[in-house]
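First the structure, which I've put down as C-alpha coordinates, then a few questions once you've had a look.
Every protein chain but one is kept in place in this view of the complex.
Naming follows writing order (A, B and C), and every chain is counted from residue 1.
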Amino acid sequence: MIDVLYFAWVRERIGLPKERLDTGAATVADLVSELRAREERYEAAFADLSALRVAVDQQLTTFDAPLAGAREVAFFPPMTGG
Amino acid sequence: MIDVLYFAWVRERIGLPKERLDTGAATVADLVSELRAREERYEAAFADLSALRVAVDQQLTTFDAPLAGAREVAFFPPMTGG
Amino acid sequence: MAVRVEAAAFDPGAELSAFARGRTDIGAIVTFTGIVRDDGGLRRLEIEHYPGMTERAIAAIEAEAVARWNLHDSLVIHRFGALAPGAPIMMVATAAPHRGDAFAAAEFLMDYLKSRAPFWKREVTGSGAAWVAAKEADEDALGRWQD
Partner (left out) sequence: MAVRVEAAAFDPGAELSAFARGRTDIGAIVTFTGIVRDDGGLRRLEIEHYPGMTERAIAAIEAEAVARWNLHDSLVIHRFGALAPGAPIMMVATAAPHRGDAFAAAEFLMDYLKSRAPFWKREVTGSGAAWVAAKEADEDALGRWQD
(Lines give C-alpha, C1' and ligand atoms only; values in the text may rest on other atoms or scores of the structure.)
Protein backbone atom coordinates (compact mmCIF):
# COMPACT_ATOMS: atom_id res chain seq x y z
CA MET A 1 0.00 0.00 0.00
CA ILE A 2 1.22 3.45 -0.87
CA ASP A 3 -0.18 6.96 -0.32
CA VAL A 4 -0.44 8.96 -3.53
CA LEU A 5 -0.80 12.74 -3.15
CA TYR A 6 -1.78 15.33 -5.75
CA PHE A 7 -1.25 19.09 -5.57
CA ALA A 8 -2.37 22.23 -7.42
CA TRP A 9 -3.89 21.57 -10.86
CA VAL A 10 -2.97 17.87 -10.68
CA ARG A 11 -5.22 17.63 -7.61
CA GLU A 12 -7.96 19.55 -9.44
CA ARG A 13 -7.84 17.36 -12.56
CA ILE A 14 -7.85 14.12 -10.65
CA GLY A 15 -10.43 15.47 -8.25
CA LEU A 16 -8.91 14.39 -4.97
CA PRO A 17 -5.90 15.34 -2.86
CA LYS A 18 -4.85 11.88 -1.75
CA GLU A 19 -5.60 8.19 -2.18
CA ARG A 20 -4.23 4.93 -0.86
CA LEU A 21 -3.28 2.43 -3.55
CA ASP A 22 -2.34 -1.21 -3.63
CA THR A 23 0.23 -1.31 -6.39
CA GLY A 24 3.03 -3.55 -7.55
CA ALA A 25 4.61 -0.77 -9.63
CA ALA A 26 8.40 -0.97 -9.54
CA THR A 27 9.01 2.66 -10.47
CA VAL A 28 7.20 5.98 -10.48
CA ALA A 29 6.79 5.63 -14.25
CA ASP A 30 5.12 2.25 -13.77
CA LEU A 31 2.74 3.77 -11.23
CA VAL A 32 1.92 6.57 -13.68
CA SER A 33 1.12 3.96 -16.37
CA GLU A 34 -1.21 2.16 -13.97
CA LEU A 35 -2.99 5.39 -13.08
CA ARG A 36 -3.36 6.54 -16.69
CA ALA A 37 -5.03 3.21 -17.55
CA ARG A 38 -7.63 3.66 -14.82
CA GLU A 39 -9.71 6.68 -15.84
CA GLU A 40 -9.83 9.61 -18.19
CA ARG A 41 -9.14 12.14 -15.38
CA TYR A 42 -5.82 10.42 -14.63
CA GLU A 43 -4.99 10.31 -18.33
CA ALA A 44 -5.67 14.07 -18.47
CA ALA A 45 -3.52 14.79 -15.42
CA PHE A 46 -0.54 12.73 -16.59
CA ALA A 47 -0.74 13.53 -20.33
CA ASP A 48 2.46 15.60 -20.28
CA LEU A 49 5.04 14.35 -17.79
CA SER A 50 7.41 17.18 -18.63
CA ALA A 51 4.87 19.49 -16.93
CA LEU A 52 4.96 17.40 -13.74
CA ARG A 53 7.28 16.88 -10.82
CA VAL A 54 7.33 13.93 -8.46
CA ALA A 55 8.45 13.37 -4.87
CA VAL A 56 8.92 9.97 -3.24
CA ASP A 57 8.75 10.06 0.56
CA GLN A 58 8.89 13.87 0.39
CA GLN A 59 12.10 14.02 -1.65
CA LEU A 60 12.07 15.40 -5.18
CA THR A 61 13.07 12.68 -7.62
CA THR A 62 12.66 11.54 -11.22
CA PHE A 63 10.06 9.34 -12.92
CA ASP A 64 12.48 6.43 -13.16
CA ALA A 65 12.88 6.31 -9.36
CA PRO A 66 12.14 2.91 -7.76
CA LEU A 67 9.16 2.55 -5.43
CA ALA A 68 10.43 -0.35 -3.33
CA GLY A 69 9.80 0.53 0.32
CA ALA A 70 8.23 3.90 -0.49
CA ARG A 71 5.31 5.03 1.66
CA GLU A 72 4.30 8.21 -0.12
CA VAL A 73 4.40 9.45 -3.71
CA ALA A 74 3.32 12.97 -4.68
CA PHE A 75 2.64 14.46 -8.10
CA PHE A 76 2.48 18.20 -8.73
CA PRO A 77 3.36 20.94 -11.24
CA PRO A 78 6.68 22.84 -11.05
CA MET A 79 6.80 24.81 -7.82
CA THR A 80 6.01 28.53 -7.74
CA GLY A 81 6.79 29.58 -4.18
CA GLY A 82 8.82 32.50 -2.92
CA MET B 1 39.94 82.29 -0.71
CA ILE B 2 39.16 78.65 -0.42
CA ASP B 3 37.97 76.43 2.44
CA VAL B 4 40.23 73.43 2.98
CA LEU B 5 38.78 70.55 5.03
CA TYR B 6 40.53 67.56 6.59
CA PHE B 7 38.94 64.33 7.80
CA ALA B 8 39.90 61.26 9.82
CA TRP B 9 43.66 60.79 10.28
CA VAL B 10 44.43 63.67 7.89
CA ARG B 11 42.55 65.93 10.30
CA GLU B 12 44.43 64.44 13.24
CA ARG B 13 47.88 64.83 11.65
CA ILE B 14 47.28 68.41 10.56
CA GLY B 15 45.59 69.18 13.86
CA LEU B 16 42.54 71.03 12.60
CA PRO B 17 39.33 70.16 10.71
CA LYS B 18 39.16 73.22 8.47
CA GLU B 19 41.01 76.32 7.44
CA ARG B 20 40.48 79.19 5.06
CA LEU B 21 43.36 79.81 2.66
CA ASP B 22 44.33 82.51 0.23
CA THR B 23 45.92 80.54 -2.59
CA GLY B 24 46.74 81.00 -6.22
CA ALA B 25 47.12 77.24 -6.77
CA ALA B 26 45.84 76.21 -10.19
CA THR B 27 45.25 72.56 -9.32
CA VAL B 28 44.78 70.36 -6.26
CA ALA B 29 48.35 69.13 -6.69
CA ASP B 30 49.62 72.74 -6.62
CA LEU B 31 47.68 73.34 -3.41
CA VAL B 32 49.19 70.19 -1.88
CA SER B 33 52.69 71.45 -2.78
CA GLU B 34 51.96 74.79 -1.09
CA LEU B 35 50.69 73.04 2.04
CA ARG B 36 53.62 70.61 2.25
CA ALA B 37 56.03 73.54 2.13
CA ARG B 38 54.34 75.24 5.11
CA GLU B 39 54.95 72.96 8.06
CA GLU B 40 56.10 69.52 9.07
CA ARG B 41 52.55 68.40 10.03
CA TYR B 42 51.35 69.08 6.47
CA GLU B 43 54.36 67.28 5.04
CA ALA B 44 53.45 64.29 7.28
CA ALA B 45 49.82 64.32 6.21
CA PHE B 46 50.54 64.58 2.49
CA ALA B 47 53.61 62.33 2.35
CA ASP B 48 51.82 59.56 0.45
CA LEU B 49 49.20 60.88 -1.95
CA SER B 50 48.19 57.34 -2.93
CA ALA B 51 46.76 56.99 0.60
CA LEU B 52 44.64 60.11 0.16
CA ARG B 53 41.45 61.07 -1.63
CA VAL B 54 40.33 64.56 -2.57
CA ALA B 55 36.97 66.24 -3.17
CA VAL B 56 36.50 69.65 -4.79
CA ASP B 57 33.18 71.30 -3.95
CA GLN B 58 32.02 67.98 -2.45
CA GLN B 59 32.69 65.90 -5.56
CA LEU B 60 35.37 63.21 -5.53
CA THR B 61 38.08 64.09 -8.02
CA THR B 62 41.77 63.61 -8.78
CA PHE B 63 44.86 65.52 -7.74
CA ASP B 64 45.21 67.09 -11.19
CA ALA B 65 41.77 68.71 -10.93
CA PRO B 66 41.74 72.51 -11.51
CA LEU B 67 40.80 74.80 -8.61
CA ALA B 68 39.49 77.75 -10.65
CA GLY B 69 36.18 78.83 -9.10
CA ALA B 70 36.32 76.16 -6.37
CA ARG B 71 35.02 77.13 -2.91
CA GLU B 72 35.89 74.01 -0.95
CA VAL B 73 38.61 71.35 -1.11
CA ALA B 74 38.66 68.34 1.21
CA PHE B 75 41.42 65.81 1.89
CA PHE B 76 40.78 62.45 3.54
CA PRO B 77 41.78 58.77 3.56
CA PRO B 78 39.86 56.18 1.48
CA MET B 79 36.30 55.91 2.79
CA THR B 80 35.29 53.12 5.13
CA GLY B 81 31.53 53.55 5.49
CA GLY B 82 28.80 51.00 5.22
CA MET C 1 18.42 28.42 11.62
CA ALA C 2 14.63 28.57 11.73
CA VAL C 3 11.87 27.61 9.31
CA ARG C 4 8.25 28.64 9.72
CA VAL C 5 5.51 27.60 7.31
CA GLU C 6 2.27 29.17 8.47
CA ALA C 7 -1.12 30.50 7.43
CA ALA C 8 -1.00 33.50 9.76
CA ALA C 9 0.12 36.92 8.62
CA PHE C 10 3.54 38.07 9.83
CA ASP C 11 5.19 41.49 10.20
CA PRO C 12 8.55 41.61 8.36
CA GLY C 13 9.71 44.54 10.49
CA ALA C 14 9.01 42.73 13.77
CA GLU C 15 10.76 39.65 12.38
CA LEU C 16 13.85 41.68 11.44
CA SER C 17 13.94 43.29 14.90
CA ALA C 18 13.75 39.90 16.60
CA PHE C 19 16.34 38.41 14.23
CA ALA C 20 18.81 41.27 14.80
CA ARG C 21 18.38 41.50 18.58
CA GLY C 22 21.43 41.07 20.77
CA ARG C 23 23.93 40.12 18.10
CA THR C 24 27.45 41.51 18.36
CA ASP C 25 29.19 38.73 16.44
CA ILE C 26 27.88 39.64 12.99
CA GLY C 27 28.32 42.64 10.75
CA ALA C 28 25.62 42.05 8.16
CA ILE C 29 21.94 41.15 8.01
CA VAL C 30 20.17 40.78 4.68
CA THR C 31 16.43 40.29 4.39
CA PHE C 32 14.22 39.52 1.44
CA THR C 33 10.47 40.04 1.75
CA GLY C 34 8.12 38.79 -0.97
CA ILE C 35 4.93 40.83 -1.31
CA VAL C 36 1.67 39.96 -3.13
CA ARG C 37 2.00 42.21 -6.18
CA ASP C 38 -1.11 43.46 -7.88
CA ASP C 39 -0.47 44.14 -11.55
CA GLY C 40 -4.18 44.97 -11.89
CA GLY C 41 -7.36 43.18 -10.87
CA LEU C 42 -5.90 40.72 -8.37
CA ARG C 43 -8.41 39.88 -5.63
CA ARG C 44 -6.25 37.44 -3.75
CA LEU C 45 -3.38 35.02 -4.06
CA GLU C 46 -3.91 31.46 -2.84
CA ILE C 47 -0.91 29.41 -1.84
CA GLU C 48 -1.05 25.63 -1.58
CA HIS C 49 1.80 23.64 -0.10
CA TYR C 50 2.81 20.09 0.78
CA PRO C 51 2.83 19.85 4.58
CA GLY C 52 5.80 17.89 5.82
CA MET C 53 7.79 18.05 2.63
CA THR C 54 7.78 21.85 2.70
CA GLU C 55 9.59 22.04 6.04
CA ARG C 56 12.04 19.31 5.00
CA ALA C 57 12.81 20.95 1.67
CA ILE C 58 13.42 24.36 3.25
CA ALA C 59 15.58 22.88 6.03
CA ALA C 60 17.68 21.13 3.36
CA ILE C 61 18.10 24.40 1.43
CA GLU C 62 19.11 26.21 4.64
CA ALA C 63 21.64 23.48 5.49
CA GLU C 64 23.13 23.85 2.01
CA ALA C 65 23.45 27.63 2.49
CA VAL C 66 25.17 27.14 5.85
CA ALA C 67 27.62 24.72 4.24
CA ARG C 68 28.46 27.17 1.46
CA TRP C 69 28.80 30.48 3.31
CA ASN C 70 29.98 31.78 6.66
CA LEU C 71 26.50 32.30 8.11
CA HIS C 72 25.74 32.71 11.81
CA ASP C 73 21.99 32.44 11.41
CA SER C 74 19.14 32.31 8.94
CA LEU C 75 15.37 32.52 8.98
CA VAL C 76 12.77 31.43 6.42
CA ILE C 77 9.07 32.24 6.82
CA HIS C 78 6.55 31.25 4.14
CA ARG C 79 2.79 31.68 4.32
CA PHE C 80 0.13 29.52 2.74
CA GLY C 81 -3.62 30.05 2.25
CA ALA C 82 -5.35 33.18 0.93
CA LEU C 83 -3.33 36.41 0.82
CA ALA C 84 -4.51 39.93 -0.07
CA PRO C 85 -2.60 42.24 -2.44
CA GLY C 86 0.21 43.96 -0.54
CA ALA C 87 0.51 41.19 2.07
CA PRO C 88 3.93 39.70 2.79
CA ILE C 89 4.10 36.18 1.33
CA MET C 90 7.44 35.12 2.66
CA MET C 91 10.69 36.33 4.14
CA VAL C 92 14.28 35.23 4.23
CA ALA C 93 16.89 36.66 6.62
CA THR C 94 20.60 35.90 6.83
CA ALA C 95 23.17 37.00 9.43
CA ALA C 96 26.89 36.83 8.70
CA PRO C 97 30.14 38.46 9.76
CA HIS C 98 30.53 39.95 6.26
CA ARG C 99 28.07 41.35 3.74
CA GLY C 100 29.11 39.20 0.79
CA ASP C 101 28.09 36.01 2.61
CA ALA C 102 24.81 37.50 3.84
CA PHE C 103 23.81 38.67 0.35
CA ALA C 104 24.86 35.51 -1.48
CA ALA C 105 23.13 33.20 1.01
CA ALA C 106 19.90 35.23 0.88
CA GLU C 107 19.83 35.10 -2.93
CA PHE C 108 20.63 31.38 -2.89
CA LEU C 109 17.81 30.71 -0.41
CA MET C 110 15.37 32.68 -2.59
CA ASP C 111 16.40 30.97 -5.81
CA TYR C 112 16.00 27.52 -4.28
CA LEU C 113 12.77 28.33 -2.46
CA LYS C 114 11.23 29.51 -5.73
CA SER C 115 11.88 26.26 -7.57
CA ARG C 116 12.52 23.56 -4.97
CA ALA C 117 10.13 24.16 -2.08
CA PRO C 118 6.64 22.66 -2.70
CA PHE C 119 4.45 25.76 -2.93
CA TRP C 120 1.98 26.58 -5.70
CA LYS C 121 0.39 29.96 -6.29
CA ARG C 122 -3.07 30.58 -7.70
CA GLU C 123 -4.21 34.06 -8.70
CA VAL C 124 -7.85 34.95 -8.21
CA THR C 125 -9.13 37.93 -10.22
CA GLY C 126 -12.60 39.20 -11.07
CA SER C 127 -12.63 36.97 -14.14
CA GLY C 128 -11.58 33.71 -12.51
CA ALA C 129 -8.65 31.86 -11.02
CA ALA C 130 -5.45 30.55 -12.59
CA TRP C 131 -2.43 28.66 -11.32
CA VAL C 132 0.76 30.69 -11.70
CA ALA C 133 3.07 29.03 -14.22
CA ALA C 134 6.66 28.39 -13.20
CA LYS C 135 9.09 30.77 -14.89
CA GLU C 136 11.96 29.40 -16.87
CA ALA C 137 14.02 32.27 -15.48
CA ASP C 138 13.49 30.90 -11.96
CA GLU C 139 14.72 27.47 -12.96
CA ASP C 140 17.64 29.06 -14.85
CA ALA C 141 18.56 31.08 -11.74
CA LEU C 142 19.63 27.86 -10.03
CA GLY C 143 22.35 27.42 -12.63
CA ARG C 144 24.53 30.12 -11.10
CA TRP C 145 24.89 28.11 -7.88
CA GLN C 146 26.15 24.94 -9.53
CA ASP C 147 29.81 24.27 -8.90
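Basically, a residue touches a chain if its C-beta (ideal position, glycine included) is under 8 Å from a C-beta of that chain, and two chains touch if they have at least 3 such contacts.
All figures in this text were calculated on a predicted structure; none of them were measured in a lab.
*Asks:* May I ask you to name the displayed chains that the omitted chain touches in the full complex?
*Replies:* When the full complex is considered, the omitted chain touches B, C.
*Asks:* Can you list where chain B touches the absent chain?
*Replies:* Against the left-out chain, chain B lists 5, 7-9, 11, 55, 58-60, 74, 76-82.
*Asks:* Can you list, in ascending order, the chain C residues touching the missing chain?
*Replies:* On the chain C side, contact with the omitted chain comes from 11-18, 20, 22-38, 85-86, 88, 97, 99, 102-103, 106-107, 110.
In this section, only the chains that are shown with their structure count from here on.
*Asks:* Quick check: how many Å separate the C-alpha centres of chain B and chain C?
*Replies:* Each chain reduced to its C-alpha mean, chain B and chain C end up 48 Å apart.
*Asks:* From the C-alpha centre of chain A to that of chain B, how far is it in Å?
*Replies:* 72
*Asks:* Among all residues of chain C, which ones touch two or more of the remaining chains?
*Replies:* Not one residue of chain C touches more than one other chain, so the list is empty.
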